[in-house]
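As you look at this complex, bear in mind that one protein chain is not there, while each of the others sits in place.
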Amino acid sequence: MDRADPEGAIAAAAVACSNWGRWGEDDVLGTVNYLDEAKRREAAALVRQGVSFSLSQRFEMGGPQKGWRRRTNPVHTMLDTGADAVLGHQGFPHGFGGADDVIAMPLQCSTQWDGLGHIFDHGKAWNGRAAEQVVTSDGDRVTGIEHMAAAVTGRGVLLDAGRHLGTDGELPDGFAITTEHLLAVIAAEDVVVGRGDIVLVRTGQLTRARRDGWGDYAGGAAPGLSFTTAQWLHDSEIAAIATDTWGFEVRPNEFEGAFQPLHQVAIPHIGLLIGEMWDLDALAEHCAADGVYEFLLTAAPIPVTGAVGSPVNPIAVK
Amino acid sequence: MDRADPEGAIAAAAVACSNWGRWGEDDVLGTVNYLDEAKRREAAALVRQGVSFSLSQRFEMGGPQKGWRRRTNPVHTMLDTGADAVLGHQGFPHGFGGADDVIAMPLQCSTQWDGLGHIFDHGKAWNGRAAEQVVTSDGDRVTGIEHMAAAVTGRGVLLDAGRHLGTDGELPDGFAITTEHLLAVIAAEDVVVGRGDIVLVRTGQLTRARRDGWGDYAGGAAPGLSFTTAQWLHDSEIAAIATDTWGFEVRPNEFEGAFQPLHQVAIPHIGLLIGEMWDLDALAEHCAADGVYEFLLTAAPIPVTGAVGSPVNPIAVK
Amino acid sequence: MDRADPEGAIAAAAVACSNWGRWGEDDVLGTVNYLDEAKRREAAALVRQGVSFSLSQRFEMGGPQKGWRRRTNPVHTMLDTGADAVLGHQGFPHGFGGADDVIAMPLQCSTQWDGLGHIFDHGKAWNGRAAEQVVTSDGDRVTGIEHMAAAVTGRGVLLDAGRHLGTDGELPDGFAITTEHLLAVIAAEDVVVGRGDIVLVRTGQLTRARRDGWGDYAGGAAPGLSFTTAQWLHDSEIAAIATDTWGFEVRPNEFEGAFQPLHQVAIPHIGLLIGEMWDLDALAEHCAADGVYEFLLTAAPIPVTGAVGSPVNPIAVK
Partner (left out) sequence: MDRADPEGAIAAAAVACSNWGRWGEDDVLGTVNYLDEAKRREAAALVRQGVSFSLSQRFEMGGPQKGWRRRTNPVHTMLDTGADAVLGHQGFPHGFGGADDVIAMPLQCSTQWDGLGHIFDHGKAWNGRAAEQVVTSDGDRVTGIEHMAAAVTGRGVLLDAGRHLGTDGELPDGFAITTEHLLAVIAAEDVVVGRGDIVLVRTGQLTRARRDGWGDYAGGAAPGLSFTTAQWLHDSEIAAIATDTWGFEVRPNEFEGAFQPLHQVAIPHIGLLIGEMWDLDALAEHCAADGVYEFLLTAAPIPVTGAVGSPVNPIAVK
């Protein structure tokens, strides 16, 4: 890997990992196509105890966003409150009172899926489409997240890289998780990862942020996937992947002067569904305790028409 | 039922159906407490085919809201687009391009859960708490929807009232679904409903709105549950209920000059989790075809801290 | 005027009325350049009584927007209230209490200025610039409304077309105000209009909407300027013009299948600052009473960086 040549590395990986046309020219699902009914039956059979975990951070003003790319934390305000109800301001009959609320937020502000229209490579969106025809001010007119509304429920596998590769359960910022690392974690957990699975990679960075404060969690240095994992992401035929970090791949990026080069291959070329800012800690603790790292995972995006991303509250059931 | 006395009827039902204190004075889950691990195991075992359904409407400007109670449809705008990327406006290196988006919406604008802080009875919130202490401008400080982040996955049962009681699959506006009706549907479907289940009642109104236009879907006349079902909602010990209508209960309401009297019993007294504006049509078609009306249901609210409601994309897997 | 050929008429008017290059290639003010210090001195001298008028509608949920082009009415919510303060929720010392608020709104939702980046003709923005280089998802990077922050204070002239040309002070919807009409009103009012003036044209439509309800005020039929006034708008060298209607020009537009053709000449070619949805009624009443139709006008846009329009509360002082 020539660290001075992100452009060349991206171009080579794009060719090696392309799924363009694999599911037809009208495809809007990318690797989620791998997640089929058989996989869902397999996933449901993993439920042994019935214990469920939310893998979502809280959506609130106290989140990590600092304004970069105009990403703020969610602003949640009330249209009516209990105080209004008690003070008799609401004008409802027979003692009825109510509270309503409103939110304003970037769709990428907290626990999320990146839609297929989120990232482009040299003007090309997923499946080789012209980016400017796909995502306009009206949103993603082709691959909006709403197309995945029903699809993202299947078998989840937690790869606890923080636990197996790190110190005290955490990888340091800047740690690049390679394919070898992933395979080592898979071996350590004695788990199988393959076609149609949803892979969750825990780095421990969120654990650290929870303990030490957000710092530069939103965009700063972080552990994450190495650019070199592109081939594995492609060849493993996983349906989706998510991490507990802001940006999925290692930061600083591995090339000089680069910005999220793995995204540039994974989303437009592989068609990979990527999740970010997931909270994997409670699930990880449970998995470490019973040694079972696979589960039923339902991670249904809010189907905002034309969205290039979506808040999600992923639910793992073991 | 004295149609001229909503206040008296509500007071009586509140006494008859109260769950205050049942799960301790600190409870924040209400009837969701009924949904336990055994129920989740039972639910997972219902997955036979692996087919999944999204029960969410699309979140978009084309939704039904007309501004009442300052409820608008979602306003989804882009922070960056494919057009910007192609025109070279973004300033990223090596051909990287991206799209980001923002949303502003009421949490009650489309497919949703009503949180336990959504409705009060004479200044009392769920579990007998003082409404003005629970829901302030900071949001619901006690029973915010985030407390249910992990809990709402279990066994769903579709009661297709539109199909079994209506004409061409639809109940007319103003049709009050009584307990007798519910039991008749349960019998017709040969299904069991009990403790911890999540009950989905399809009226067919959304089918009609999809065909004929929204009209007054958001707040106007609608089929829905009769006030008299309060006792069944309580006694059946279901964990949650949802409908394909704006307001869950029949409208116009059954009392003169009333407003959502069943809510006033169900939320603050029963502690019942209520879903509204769910899209049950595709699921209903499948259930009618194979005669199986039960399924694994994951309906995870987006955990907005302090929210009195939440968008949700419920996923049913059969 | 060939009603079947908007394209031809627009092209001809664009040539006849072009101000491209008049104020240099870097210009960001358009016709506001006509408004100079001498004009401001003249305007200040018009203050005789010291009576002031706000020409702004109220910004509120009760406004005329119905969702077209995702334009909603303003959603104004509270971050803190008096109720919260009294109930002791705020945590401030020594009896301090406070209220804060938030707004979400289109910049074109109510009384406004259209920025120079608001309308394009065949991909050309004001001064001949490439529209795609001027207005991106980052906003108007060249002619954002902030550039006019200090400029729009000068001599205003009210042309009360409703009063002088209409019935009971109102022009009917669809009434096209021609140059002859404008000159007739100017004559009737015995007023002078010329270089650097800000012209306010009252049609009476807002008076009607206030009486009869909004109806299709936001985008429907309306009295307004005829396309044929383009030449006068150019030749008169006025600095700006505003009306009490949603769209400034007559609607339905005068060409078949057309959409706002006068805008297409006035903004990108003349560089004219256009105001819409102004409330001219109280001012008009005063002018009719004393026969004085000129005044000091301060109409300062909120300088949102990169905005293509701005809310404004214009103040007339006589």
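We call the chains A, B and C, going by the order they appear; numbering starts again at 1 in every chain.
One rule holds for everything that comes next: a residue touches a chain if its C-beta (ideal position, glycine included) is under 8 Å from a C-beta of that chain, and two chains touch if they have at least 3 such contacts.
These numbers come from a predicted model, not from an experiment.
K.L.:
Could you tell me which displayed chains border the chain that was left out of the figure?
P.N.:
So, taking every chain into account, the missing one touches A, B, C.
K.L.:
Touching the hidden chain in the complete assembly: which of C:Arg3, C:His122, C:Arg195 or C:Arg210 does that?
P.N.:
C:His122
K.L.:
Among A:Glu42, A:Asp80, A:Asp160 or A:Asp197, which residue is in touch with the absent chain?
P.N.:
Final answer for the missing-chain contact: A:Asp80.
K.L.:
Which residue, C:Ser18, C:Ser54 or C:Thr179, contacts the hidden chain when the whole complex is considered?
P.N.:
C:Ser54
K.L.:
Could I get the residues of subunit B that touch the absent chain, sorted low to high?
P.N.:
75, 77-79, 81, 83-84, 87, 89, 102, 104, 137
K.L.:
Go through subunit C and note every residue touching the omitted chain.
P.N.:
Against the missing chain, subunit C presents residues 6-7, 10, 36-41, 44-45, 47-54, 56-60, 62, 69-71, 74, 76-83, 85-87, 92-108, 117-123, 125, 130-137, 139-140, 146, 149-151, 153, 255, 257-261, 263-264, 296, 298, 300-309, 311-315, 317.
K.L.:
Under the stated touch rule, tell me which residues of subunit A contact the chain that is not displayed.
P.N.:
These residues of subunit A touch the chain that is not shown: 61, 67, 70, 72-73, 75-81, 83-84, 87, 89, 104, 132-133, 136-138.
Everything below uses one rule, namely that only the chains that are shown with their structure count from here on.
K.L.:
Where the CA atoms of subunit A average out and where those of subunit B average out, how many Å apart are those spots?
P.N.:
26
K.L.:
How many angstrom between the C-alpha centroids of subunit C and subunit B?
P.N.:
Each chain reduced to its C-alpha mean, subunit B and subunit C end up 44 Å apart.
K.L.:
Residue numbers in subunit A touching 2 or more other chains?
P.N.:
Residue numbers touching two or more other chains: 77-79, 81, 83, 87, 102, 104, 137.
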